[in-house]
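The other protein chains are all here in position, but one chain of the complex has been omitted.
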Amino acid sequence: MIGDIARSYEAQTERQQLDRLDEWVNHYRSFAAEGQCAAYIPALARANPSHLGICIAGPDGIAATSGDTNVSFTMQSISKVISFIAACLHRGVPYVLERVDLEPTGDPFNSMLRLELHKPGKPFNPMINAGAITVASLLPGESPQQKMDSFFSLLENMLGKRPAVNEEVFQSECKTGHRNRALAYYLSETGYLEVEVEHALEVYFKQCSIETNIQDIAMIGLILALDGCHPVSKKQLIPKDIARLTKSLMLTCGMYNASGKFAAFVGLPAKSGVSGGIMALVPPRSRPEALFRDGCGIGIYGPAIDSHGNSVAGVKLLQHIAQNWDLSIF
Amino acid sequence: MIGDIARSYEAQTERQQLDRLDEWVNHYRSFAAEGQCAAYIPALARANPSHLGICIAGPDGIAATSGDTNVSFTMQSISKVISFIAACLHRGVPYVLERVDLEPTGDPFNSMLRLELHKPGKPFNPMINAGAITVASLLPGESPQQKMDSFFSLLENMLGKRPAVNEEVFQSECKTGHRNRALAYYLSETGYLEVEVEHALEVYFKQCSIETNIQDIAMIGLILALDGCHPVSKKQLIPKDIARLTKSLMLTCGMYNASGKFAAFVGLPAKSGVSGGIMALVPPRSRPEALFRDGCGIGIYGPAIDSHGNSVAGVKLLQHIAQNWDLSIF
Amino acid sequence: MIGDIARSYEAQTERQQLDRLDEWVNHYRSFAAEGQCAAYIPALARANPSHLGICIAGPDGIAATSGDTNVSFTMQSISKVISFIAACLHRGVPYVLERVDLEPTGDPFNSMLRLELHKPGKPFNPMINAGAITVASLLPGESPQQKMDSFFSLLENMLGKRPAVNEEVFQSECKTGHRNRALAYYLSETGYLEVEVEHALEVYFKQCSIETNIQDIAMIGLILALDGCHPVSKKQLIPKDIARLTKSLMLTCGMYNASGKFAAFVGLPAKSGVSGGIMALVPPRSRPEALFRDGCGIGIYGPAIDSHGNSVAGVKLLQHIAQNWDLSIF
Partner (left out) sequence: MIGDIARSYEAQTERQQLDRLDEWVNHYRSFAAEGQCAAYIPALARANPSHLGICIAGPDGIAATSGDTNVSFTMQSISKVISFIAACLHRGVPYVLERVDLEPTGDPFNSMLRLELHKPGKPFNPMINAGAITVASLLPGESPQQKMDSFFSLLENMLGKRPAVNEEVFQSECKTGHRNRALAYYLSETGYLEVEVEHALEVYFKQCSIETNIQDIAMIGLILALDGCHPVSKKQLIPKDIARLTKSLMLTCGMYNASGKFAAFVGLPAKSGVSGGIMALVPPRSRPEALFRDGCGIGIYGPAIDSHGNSVAGVKLLQHIAQNWDLSIF
């Protein structure tokens, strides 16, 4: 009985807390003015910079949404998390880690410097472009289509549906991706690519061009928060060790070369993309008074990004939430 | 009643788990052969490479010790954590972060590259030497002695005693520290040092030369695990935000340029030193079946280090423990 | 009369000097063992490493040849000199120098480092691959074929014939040139390439694959020695200012990242290629007792190259000749 009252009181407090989300979203939306939509391809440049939306998914379902919740956007670098997991699932962690390291770099996401500075040129981590292109080449299958199938298959297991590739974005990425081509040819020459450059790039550009939304990325985040277990089916989609590895990688390298500051002031594993998406997650933890003690996934969309490539309003909103609700893993 | 039985059962299981520590220490001790004691100064070179000791401190006191528990060693880079906290306490976080960033680099601890590559040469984080020397210059007080006082004062609050400086080590560091002098003069020229080069270095070399042991660093780790609160006096020695910031920094940058791999396979905030010490910690968390749910600090000593500067046996032991007891924060 | 005797005496001495060439060639041939033939494509790997040949062309014709004088080889990087001249002829020096600098780098020929280190990524000089690919894109004409025509046209003016492209080498370069592709895509992204990447590379790979021999490159060297004037037709094929610019560039950047040492110990403008060719030249100078006072061109072939990419025996032979005959420009 007392338990019931306590739980009811808790639920009420939680509701009050969640209700503040709208206020926060409205407040942080204005910070988008400090950033700009990615402009290297038309589809991204056309985004509405003042959009800001958030979805929080807990083990029992969507816990809260606020702001612009119905905008779809392309995964961009958030897809690097999925392809890393898919490569580990199919090739095994040791095989993957022979071809890509797990160290943060402090360099911009498209940097080539380290490939030449550190012989033999092993990419430093799977969250920078060099590492992600290498990982794309490791996906199972001979053809780009087969590789995409293994990517989509993992995504389907998590989301219960197969998302579409945005063809316009994919074509634009192909056309403008010369820096990525430079990275890929370099990797090909040093032997890190397992397939032809154009095949690896097709996979990479396609995974970046997958349509998504904040509900989907909150769900993926939640599955990672739950160590790879689907909250509804309870199926272990990703082995715990791969889920843990992935979360550590998100924390140390997920927010481009602002990952250290994000870890310090937000304290959550997260991965951003230049389209303005952020996939974050809260692992279950023991703070008795805390919201989301059983873990949650968070999807955010705010297309105006900063010089690192992270959603300006999105990062500020997440920081506010994490500090107010004491979500940090530290 | 049932609660009592449960607790008693739990305690028994915990005991059984902790009893396995001796076995693990014995097993991993042999991996020291893959490393070597730091040889740049005689006092470190004289260490016994096959030493391996661990101490785990929980909120209720020392929970377990095993192996070579009575060897004293110098703090070396573990002191960087203390001086960063002391600087933040006295100068405020924003002041400190204007002078040192929080980004991991992927470079060796004594690298100068980035200072020149990234104008204006702000050190990338307080855990690499360039950042730590900058932080030493920020400690309150005019003279090196006053700066050391603020360092010692924090340490005394945490440990209830004032540790000694190993004079032989300090003199050796002074004599051989030309790479650190190079860093310090560079930082002085770019304006990041607040005091004269030799004063900053005196503080830095002295903090590195402080005698410590695994019990002490386990205790410091525990206080950080508890968000800055002393487990016995319950005093908040370090504000929660500084403690959290420090823990995130340890996770992203604490194990030199192997921090990413350590986060991936151990998953705990930790800081190592070239003398072979590792200070690690487990924040409280919610896994019901877990050991050390209320958090703990871990002190390890194993003087044979790898090419990154981390204790070979120490890292392997920690990894084994973290995986067996499910200690990862992710 | 006395003049005639003097001239006759001089001629005799010159003959005696030139006769020693055979002895020197035989001596230095053995140093090929310190190097290796380039192995990245089959055609180069098949070369006979103990080959060594030299041809010296003066204003009055071939002055001396020695060793393996009938081996044909591909131009490789020696072609960079020709394409730089052709680009300057057709686009004007200022236009070309807006797109490629004239500074030596100390880096290997295929390095990408500086493109990223020095924003906005202007190639440091036309003798490293990044610069040469940029220059190839500047040749007049829309299509690769038209660009090659302007290259060949200059070559025909100098040699009185149109050399052939070695199709096997060209195909191999195309197939294996991933590092060059990486450079080219990088340059394309930063805006330094005037044509599509594959078109620029086709020109670059083709110019590298042109068949040549020591007589031809001695002739080209001679024309440069004579400030662009053909020794027989007396036509000014290259304006003096472009010839001078080219010679300075050969001196500061022509021998890859050993150019400084070559300038110091040989003291002649020269350009080498990984096939083992060296094109060197002696500008007219005033040492009264000197051989080749009126200038000469020197062609050398010795396919075993050192780690920089220069013919081992060729460099040693040239150094011996330059020091014995006092040919240095300094």
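Order as written gives the chain letters A, B and C; numbering starts at 1 within each chain.
Convention: a contact is a pair of C-beta atoms (placed from the backbone, for glycine too) under 8 Å apart; a residue touches a chain by one contact, two chains touch by 3 or more.
A quick note: this is a predicted structure, and the numbers were derived from the prediction, not measured.
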| item | value |
| --- | --- |
| Visible chains that the absent chain touches, using the contact criterion stated earlier | B, C |
| Which residue of C:D101, C:E198 or C:D306 touches the chain not shown here | C:D101 |
| Hidden partner chain, touching residue among C:S79, C:S150 or C:S259 | C:S259 |
| Residue touching the undisplayed chain, where the options are C:G67, C:P144 or C:P283 | C:P283 |
| Sole residue of B:A39, B:L113 or B:A164 that reaches the chain not shown, by the stated touch rule | B:L113 |
| Hidden partner interface residues of chain B, rising order | 111-113, 116-117, 178-179, 181-186, 188-189, 197 |
| Chain C residues touching the omitted chain (full complex) | 101-107, 114, 124-125, 243-245, 247-249, 251-253, 257-261, 263-265, 267, 269, 283-287, 293-294, 328-330 |
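One rule holds in what follows: only the chains that are shown with their structure count from here on.
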| item | value |
| --- | --- |
| Chain centre separation in whole Å, for chain C relative to chain B (CA means) | 57 |
| Intercentroid distance (Cα basis), chain C paired with chain A, Å | 51 |
| Multi-partner residues of chain A (at least 2 other chains) | none |
